[in-house]
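Only one protein chain is missing from this complex, and each of the others stays in its spot.
Here is chain A:
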Amino acid sequence: MAFCKDFNARTQKYKADTPMQVTLTAYTDKTFEFVVKSPSVSWFLKTAAGIETASGLAGHSVVSSLTLRHVYEIAKLKQSDPFCKHLAIEALCKSIIGTANSMGIEIVKDL
C-alpha cells in the first residue's frame, strides 16, 4: 500500500493513462526506492501527432509531421529526467528528431 500511495503521489502531475517508466529497487526489509521517469519519446511523438502507430516503412512513408516546437516541448519534458539533466536541450532535440525519423514522423519548421 505504501508503494501505491507513493507512486500515486509522485505521478500526480501526469494525466491518467500515461504510460510511465519506473525503476524500482526492492530491499529484503520490505523497503523500496523507485525512480519515476517521464514517458517514452515515441509515446510523446505519437500523442503529439495524434497517431496510434508509427510508420511501418519509416523513410518511405511519412505518417505525420510535427514542428520543431513540438520537439522542443518534448525535450523540455525529457530534460526533467534524472538521467537527462546533464544533456543540452539541443542534444535532446536531435535525439528526438532521430526517433521521429525512425517512426516515419517528419519534422518541419512550420506546419
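Throughout what follows, contacts are C-beta pairs under 8 Å (C-beta built on N, C-alpha and C of every residue); 3 or more make two chains touch, one makes a residue touch a chain; residues count from 1.
Rule of thumb we're sticking to: contacts and distances are computed from a predicted model.
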Absent chain [UniProt protein name; select from "ETFB lysine methyltransferase", "E2 ubiquitin-conjugating enzyme", "Alpha-1,3-glucosyltransferase" or "Putative exosome complex component RRP41"]: "ETFB lysine methyltransferase"
Chain not shown, touching residues in chain A: 1-2, 4-5, 7-12, 16-30, 39-40, 42-43
